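Complex shown without one protein chain; remaining protein chains in place.
Residue numbering begins at 1 within each chain, and the chains themselves are lettered A and B in the order written.
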Amino acid sequence: MLRYTVKRLLQLVVALLGLSLLLFAWFKSLPGGPENRMLPDNATDQQREALREALGLDEPVWTQYGEFLGRAVRLDFGNSLSSGRPISTELADRLPATIELSLWAIAIAIGVGIPLGYLAARKRGTWLDFTAVSGSLIGICTPVFFLAAMLKVVFSQNLGWLPTAFRLTPGTDYTDVTGLRVLDGLITGEFDVAWNAAMHLILPAIALASIPLAVITRITRASVLEVLGEDYVRTADAKGLKAQTIRGRHVMKNAMLPVVTVIGLLLGSLFAGAVLTESVFSFGGVGSFVYAATTERDYPALMGFILVIAVSYVALNLIVDLSYGFLDPRVRVRS
Amino acid sequence: MALLEVEDLRVAFGGSTAVDGVDFQVDEGQVVGLVGESGCGKSVTSLAIMGLLPRQSKVTARKRHRGGVTVSGRARFEGKDLLTLPRNEMRKRRGQELAMVFQDPLSSLNPVVRIGVQITEVLERHRGLRGEAARKEAAHLLDRVGIPDPTRRLTEYPHQLSGGMRQRVLIAIAVACAPRLLIADEPTTALDVTIQAQILELLKDLVDSEGTALLMITHDLGVVAGLCDEVNVLYSGRVVESAPARDLFARPTHPYTVGLLKSIPRLDLPIHEPLHPIRGSIVDVIRWKDGCAFAPRCDSVTEKCVEGEPALVGTEHAHRCVMAEEIA
Partner (left out) sequence: MTLAKIEKLDRLVEAGVEARTAEGGSLWHQSLRRMRRSPMAITGAAIVGLFLLIAILGPWIAPHSSTAQEWGDEVFLNRNIFPGPRAENWFGLDHLGRDMFSRMVVGARQTLLVGVVATLIGFAAGAVVGGVAAASGIFGGRWGQRIESVIMRSVDVALAIPMLLLALSIAAMLGPSLTTVMVAVGVAQIPIFARLLRGSMLAQAHSDYVMAAISLGVPKSRIVISHIFPNSLGPVIVQATLVLATAIIEAAALSYLGLGNPDPGSAEWGTMLADAQRFLAGAPQLAIYPAVGIIITALGFTLLGEAMRESLDPRLRREQ
């Protein structure tokens, strides 16, 4: 297990180095370089030179990469070209919103998807199974931003049941602890804030959960079906074990293996979905920041964001892989 | 009274009949063989007795006969019909009074659960043993089935064991609660020849020492000869011959049994003596109610064979062949 962990960690470092190299190369290959974006169109060559020197662009490429890497490790991605503020500050301000939204979404997806997939498998061929399967296929094929927008139109604008935008009703006082509003409200005892934040989270979280939910339901169903046909489940039945022991220890423990891995993979699409969902609900997470960075070609900001997301994605997948090794003893031996 | 009495057992998947009226019995402490080629319904018979058919059967899951399994007849165990027992009652008996050893030891053990847990969960369920007591008993069981260093093995996973050891584990699980009846479904088919003999020896020892009855399901007449007191030969879902083992080998009566015995390669015959395989395959059948299902493959077939349902004739050594006298 230790060797497995060390090996995965090494792979992670290599992957991140490769990624930083890729990003750096991309950054360097941008048309005209970043200095053009930072100077007015009528800048003189001298101004241009001065800026290049200030940015260290006249140094050899490898020195530049080394500096870039060194700063990136210290989470220093430079200043945003649009706002002029440090990118790490911008990200730190906005990440909690995205994390909170993603957590809710993945919780919904797991909480609904796994039981639903299990039921669909057990009731294979019934209307429930059919609904779950076709529903998940449609879910996978529905653009997230469209679903988000429709939910907003129906439940916020037409029915008026839920707020249309933001994380809290504007003007609400709250105490910031973790940046996750619902959690903060519960910690500080400001239950009205927690409730308020939760109401604001429901629609975006549902929209964001749609694809993970669809995928988890499908995988769980397929996986449970496969496991139900396995000999060891028959053995468990032949032992006369209680139904819940068979379901938990013999069916679900095996059926969860592919599901866990898929959850790791879904995190990528979750980040992407968050960008889209947040912009529909003006949620104020990194989504809108990235949206702005993309349209305004704020390359340093974009690069910082991609690095942060890639690191967390790779790290989360490491956790998933490790838990996989923990769940399946055969993996430990194989690696 | 017999320990297990199977009477007119029928199992159908959707429209196709797998078991077509099987009768046999197993007495207290007896070793009974159920012999036949693949597809004759011997495994389905055992699963039906164990009550494992409707949901979990691989056959059903794969072929998508959803709930299309119909089981009828009787399987009286100590006087109670297992087929009509409520599910919970059946669960209590499985693993405790009736236990089963399966064919493929690797796939029959849960790959992600430690060996120890897979044994102790039976002890916990049926004997109420928990914690250290359960672990001790599990180690004792492993020791009894001949696994060296049992305490270490308890913490291992199935993939860390060899094929023979896995089958020993499955046997340990099956005998954990000292069942009255043990069903072994081709327990040696997936193993190396050298291991096969050891496993059979182990089964025989366990059964003898505990007075457990054993229902041995196999296609291997060699296994039957070495182990069984009584033998039932199955063809196309029905018993065609039933006799004490010695008697069956001495005087096989049904042409199918004769064919099975003849098709075994023998070293004590002249080298140029050709083998006598049975013609065709088990798919060439007539339905039993129209005549003898074996008729299309039988060398001694006459018109009499397809004039209605052949009956099981005889008591001690019974057979289901209308031509028996003429052939003999």
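In this section, a residue touches a chain if its C-beta (ideal position, glycine included) is under 8 Å from a C-beta of that chain, and two chains touch if they have at least 3 such contacts.
What you are looking at is a predicted structure, and each value in this text was computed from that prediction instead of being measured.
K.L.:
Using the touch definition up top, pick the residue from A:Ala72, A:Leu180, A:Ala255 or A:Ile306 that touches the left-out chain.
P.N.:
Counting the whole complex, the residue in contact with the absent chain is A:Ile306.
K.L.:
Pick from A:Ala15, A:Leu69 or A:Val112: which residue touches the chain that isn't shown?
P.N.:
A:Ala15
K.L.:
Given that one chain is not shown, which residue among A:Glu100, A:Asp129, A:Glu230 or A:Asp321 touches it?
P.N.:
Residue touching the absent chain, from the options given: A:Asp321.
K.L.:
Taking the full complex into account, what residues of chain A touch the chain not shown?
P.N.:
These residues touch the chain not displayed: 14-15, 18-19, 22, 26, 30-31, 137-138, 140-146, 149-150, 152-153, 157, 258, 261-262, 264-265, 267-269, 271-272, 275-276, 279-280, 290-291, 293-295, 297, 299, 302-303, 306, 309-310, 313-314, 317, 320-321, 324, 331.
One rule holds for everything that comes next: only the chains that are shown with their structure count from here on.
K.L.:
Using mean C-alpha positions as chain centres, tell me how far chain A is from chain B in Å, no decimals.
P.N.:
The mean C-alpha positions of chain A and chain B differ by 53 Å.
K.L.:
Report the residues of chain B in contact with chain A in the complex, numbered from low to high.
P.N.:
Chain B reaches chain A through residues 50, 52, 56-58, 61-62, 64, 66, 90-96, 99-100, 102, 104, 107-113, 117, 121-122, 125-126, 157, 159-160, 170, 173.
K.L.:
Any idea which chain A residues touch chain B in the complex?
P.N.:
These residues of chain A touch chain B: 124-125, 225, 228-243, 245, 249-250, 253-254, 257, 327-330, 333.
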